[in-house]
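With one protein chain withheld, the remaining protein chains of the complex are depicted in position.
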Amino acid sequence: MANIKDIIARFSEKPGGLIEAYHALQKKYNYIPAEAIKEAAKIFGVSEAQAYGVATFYSYLSVKPRGKYIIRICESAPCHIAGADEVIKAFESELGIKTGETTPDGKFTFELTECVGQCQGSVVVTINGRPYLDVTPEKVPAILAEYS
Amino acid sequence: MIKEMRIVLRNADKIDPQNISDYIAAGGYKALEKARNMKPEDIISEVKKSNLRGRGGAGFNAGLKWSFVPQSETKYVVCNLDEGEPGTYKDRTIVEKDPHTLLEGMAICGHAIGSNKGFIYCRGEYPYIVEHLNHAIAQAKEEGVLGEFDIEVRMGGGAYVCGEETALIESIEGHRGEPRFKPPFPGVEGLWQKPTVVNNVETLANLPEIITRGAEWYSSIGSSTYPGTKVLTLSGDIVNKICIEVPTDTTIREVIYEFGGGIRGGKKLKAVQIGGTSGAFIPASMIDIPIDFDSMRNAGFTLGTGAVFVMDETRDIVDVVTRIAKFFEHESCGKCNPCREGTFRCYEIMKKINQGRASSDDLEKLQLLGRVMSKACLCGLGQAAPGPILTTLQHFRHEYERKLFLS
Amino acid sequence: MTNSIAELEKDADCIFLIGTNTTENHPVIGMKIKKNVLYNKAKLIVADPRNIDLADYADVYMQHKPGTDVALLNGMMNVIINENLMDREFIENNTEGYEEMKQVVEKYTPEYASQITGVPAEDIIKAARLYAKADAASLCYAMGLTQHSTGTDNVKSCCNLAMLTGNIGRPGTGVNPLRGQNNVQGACDMGALPVVFTAYQKVIDEAPRSKFEAAWGVKLPDKNGLTLTAAINKAHEGEIKALYVMGENPMVSDPDLAHVEEALQNLEFLVVQDIFLTETAKFADVVLPAASFAEKEGTFTNTERRVQRVRKAVDPPGQAREDWKIIGDLASRMGYPMKYSSSEEIFEEIRQLTPSYAGMNYKRLEGRGLVWPCPAEDHPGTPYLHKDGKFTRGKGLFSPVEFIAPAENPDEEYPLILTTGRSLYHYHTGTMTRRSAALDKHVPENWVEISPVLAEKLKIADGERVKLATRRGSIELKALVTDGIAENVVFTLFHFAEAAANTLTNADALDPVAGIPEYKVCAARLEKII
Partner (left out) sequence: MVTLTINGREIQVPPGTTILEACKMNGIEIPTLCHDEDLRLAGSCRMCIVEAKGRPLLVASCVTPAEQGMEIETESPAVVEARKVILELLLARHKLECHTCEKNGDCRLQDYCYKYGVKDSRFAEGGSPKYPITDPNPFIERDYEKCIMCTRCVRACEEITVARAINVQGRGHNAKIATVFDGNLADSPCVFCGQCVMVCPVGALSSKVSAGIGRPSDIDKRVLTTCTYCGTGCTLELNVKNNRVVGVSSNRDEEWSPVNKGALCVKGRFGWDFVNSPERLTAPLIKDNGEFREASWDEALDYIAEKLANIKTAYGPDAFAFFSSARATNEENYLAQKFTRAVMGTNNIDHCARL
C-alpha cells in the first residue's frame, strides 16, 4: 500500500496526472489495484467513482489482475487481412487460453487490440508494449520462447 | 519516375534522432530563432498565407485556427500524437526519425499564439515514443533552444476517440476521453478551460520549413488549395509497405503503383481505403484523384490521416467492413446515443450479413442507421464510423447482395 | 440563522462549521456547502470532535476535545488580533466591549488553546487567517456547539469572532445556528418558551403582557416559567403535578432517562398527544391521537426564518385530529372558548400580536414563503439580519468569555468522553423514522463509534456488542471502529429507545442561561461483554 501511495504521489503535482499515475501503477503491477483507485481519487481530488470510470474507459488500463506479460494482437483491418485470425489461433493454442484470459501461472495475458501503428509489418503483436512485426502462426512459438 | 518531396521528413534517416547536435547541425532550431524575431501576428499571417491545412484530417487552415485564439494569460499548444487510425503510422515515423522538428514546430506555434506550455498527447500504443520524446525534450532543455517554452508528454490509455481534439483534452485533464460538444472550440476554451491550439504532429512539423523558406515557397508546392506535401503510410496488399512524403498533387494511382510498387503477387487492385479506418473505400476505377483534401472531398471521399490501405481483387469487402464495424463498436466512447448504440448495431448487422444470415431489409437498415449517424452523432468518430459501410454499399453493393441469405 | 441558506451556496467564500455535522443532520444545507467548496473553491474550516464527512473537504480540520469550543474560538481570535486581521472599522462603528473581550482573549495564544483543545497550534492559526481574510465568512453551528453546560458561552464566542472580523450583516456572512427540527424556529417564534410570548416579547415585561392580556381577554402570569428540563426536575421533586406533552418524547430525548422516568411516574396526571404511542405516551393517563404533518394545514418556520406553508394531503387516520383542533376543543371545554375554523384564522391572530410576522398571510406565503422580520404587507422579508452592522440593541456587544471545562470529566472509573448525536437515516427520537420501513431497515440499530486505538486497548472487534456505561446507567450496543474519532472519545446515536443514549447522559449539567443539557460531554466507560 505504501508503495501504491508513493507511485501515485509522484504525479500529484501534475494537473490531470491521474492517467499518468495509472500507467506507472500498471508498470509495476500490470493492473490498477483497487486500493490504488481509492488512493488516486483522494490524491487527485476526484470521486472514487470517477477514478474508476477513468480506469475502465481506456483499453490499456485494467482494474483486473493480469499476467506478467501482456500479449496484444492487432486485429484492425490491415492486420485482419494479413491473417490476424490465424495468428490469434496459434497464440491461443500455444498458451492454452482464449483472448482476454491469463495463463494459470500468471505469466501471460492475451488480449485483442486495435491498430498499434506498425502497419508496415502486419500482423503486429506487442508484448508489454514491444512490437513484433510480420507475425505468422509459425513464428509464435519462437516469440513466446523469448519469455520462458 | 516521380520522387518524394520531403519537408517534414527532410532529416529522416540523415541524422541521429537521439542527438540534438545532429539536428542543429542540419539547420535545426534556426526557424524558431527566426520566428522569435518576428511579431506573433506576423507568424500567424505567414502561416495563414502558406495555406498549411491541418494534417490530422479536418484540413482547417492552421494559421486561421491560431488567429481565433483570444487573449488570455494562459494558453496551451497541444500536439495530437494519438495516431489511432488503423493503417496510419506517419506521426510515429516523423517523431521517431526527427523529434526535434516537432518540438521546434510546437515552440513556433507557442510563440505565435503567446503560449509557453505545450503538451504532446502520445497514444498508449507508443510507450517507446514517449521515452524518445522525453529524451529529445531533455536535450532541447539542456541546449536551451526552447527558451521559456515547456513541453510535457502525456500518454494515452488506448482509446481511438482521444484522437478527437476535445476527447484528447479531456484525457490530458485526467478524465474519461469523452468528446465535448462544440462550441466552445478548444481555441477559445480548451485545456482547463484555457485557449488551446490542438494540431497534428505533421501540421506542426511543417512549421520550421515554412518559417525558414516562407509562405510563398510552401504554397506553391502540390495542389493549390491544399498545398505542401502529405505523409502517407502504405499498408495492406501492397508491395512496399512504407511511409512516404509526396506533394499533394500526387494521385492515388501514383502512390500505389509508383511508390507502393503495385499490388502484391501481381494481383489486381479491388479497393483502396484512404484516410484511416473511417475512410471511404475507393474502387479501382476512381484512383486517379490527387491526394489533396478538396479533390478527395469533391469525389465523395476523405483524405483523413493519409493512410493508404490497399485491398487486392481477392479480398472480401464485406468481411473487411465487418471488421471495421467491430473496430468502431469497440472504440465508441459511449457518450452519445447514436454512436454508442449505432456502432453496436452496425456491427451486429454487418456480422449477420457477413455470415450469410441477412436479407435486403438489413441493407436498408444499415443505410438508414449510417445516414442518421453521420448527421446526428456528437463527434467525428460517430459521424465518420458509417463511412466505410455507406461507401461500400455504394460502390460494392454486389458484394453485399452476394452474401444475402447464403446460409 | 442571521443569514439565508442560499448564501452558503454562493455568497460565502469561507465557511466555518463548528459543532455541526451538516451533511448528516441538515443534508440539503450540507449539499450546498459541499457545492460551494468543491466547485466555487470556497474555503472550509471544520471544527468537530469527529472526523465528519465535511472534514474531508476542509482546508483546515480541527478535531478539538468535546467541550473546548470557547478555548478554540478564543485561540482563533487571539491570532486575529495579534496579526491585526480584525475589521477595525466594523469594531469601531458597530460594536462595544472590544477592549474587555480582547483582554480575556490575550492569554489564549494558539499554544495555550492547543493545550486545552488538542488542536495543533498551526491549525488554529491557519483557521484564524482563513476566516479573517475571507471577503465573506459564514459561521455555522448546531447542537454540537450548544449542547454544553457552556452552550451560551460558546455561542457568544462565535458572535465575538464574527463581529471581530466584520462578518455580519452582509450576504455570505453571519452567525448561523442550523436548527435541528423542522419547526423549532417557529415554536420559539410562537412563544412556546417559558419566558416569552410570540416574537420574543418577554412575559415579564408589562407592555407586551398587557397587549396579550387585551387580545386574549384574560390576566396573564408575570413571572418566567420553567424550561423543559427544569419542569422534569420539578416533577421529580413533586412540584409539577400535571404535564401535557404534545409531540414530544422526553423518554428518549431527555438526559438521564431513569431520572425522567421517575419524574413522569411521580406526576398526578400526564397527557400525551402524539401520532404514535411513544415511549413517553406509555406513561400517560390519557393519550390523544394527533394528525401528522401530511394531514394538516399550517406553517413551519425553517432555520433561516423562512415561514412556509404546510398543506394537508390526506385525512388523519381513524379519529385522529389536528393538534390545533384538540387544544381548541380542550380550551373551550375548560371555559375559554377557542373556536378557530382553520389554521389560517389562527395565523391571522398570530400576525396581529407578532411584529415580525405582521406582514404575512397565507396568500403571501404561497410559493417562496417569507423570511421574518416581515413587519408589513408590503415588506419583502429579510433574508439576512443586521444589515450594515446594525444590531437589535444598537451596537453589537462583545462578551468576554473564559473557557470553562465541561461539568463531567473523565476519571479513572469513567475514562472516556461520551458525545451523542444523530444519523442521517434517523430523526430525533425515531418516532417517525423508525416507523419508516426503509430507513429502519437501512439503519436498524444503535452503535458506538470508537477509535482503533481504543478498540485495540479494550480488545474490541468491529461489530462486536459492547456495554457503554456512565454514572447514570448503561446500554448494550454494537461497536463501530473508526479512524474518525479521537482515542478517548466515543460517540453514539440517540434515536434508539432500546439502546437509548440518554440513559447515559447527564441531566445535572445544564447551561445556566439556556438550560440546555450537556449532551455532548459526559464521562463514560466501555466494556467488553463476556
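The letters A, B and C name the chains in turn, as written, and every chain counts its residues from 1.
Operating definition for what follows: contacts are C-beta pairs under 8 Å (C-beta built on N, C-alpha and C of every residue); 3 or more make two chains touch, one makes a residue touch a chain.
Note that the structure is a prediction, hence the values are computed from the model and not measured.
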item	value
Displayed chains contacting the withheld chain	A, B, C
Touch criterion as defined above, residue of C:Glu304, C:Glu408 or C:Glu449 at the omitted chain	C:Glu304
Option touching the unshown chain, where C:Leu85, C:Leu330 or C:Leu397 are the choices	C:Leu330
Those residues of chain A which, in the complete complex, touch the missing chain	34, 37-38, 41, 47-53, 56-57, 63
Chain B residues that touch the omitted chain in the full complex	159, 176, 181, 183, 329-338, 340-345, 348-349, 352, 365, 368-369, 371-372, 375-378, 383
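As a working rule, only the chains that are shown with their structure count from here on.
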item	value
Overall pattern in which the protein chains touch one another (line/ring/star/complete/other)	other
Distance from chain B to chain A - Cα centre to Cα centre, in angstrom	24
Where chain A touches two or more other chains at once, by residue number	none
Residues of chain B engaged with two or more neighbouring chains	none
Interface residues, chain B side, partner chain A - complex	83-89, 92, 123-128, 154-160, 171-178, 192, 233-237, 241-243, 273, 277, 307, 309, 311, 315, 320, 323-324, 327, 330-331, 333
Chain A residues touching chain B - in the complex, by the definition given at the top	15-20, 22-23, 44, 46, 50, 53-54, 57-61, 75-78, 80-82, 113-122, 126, 129-130
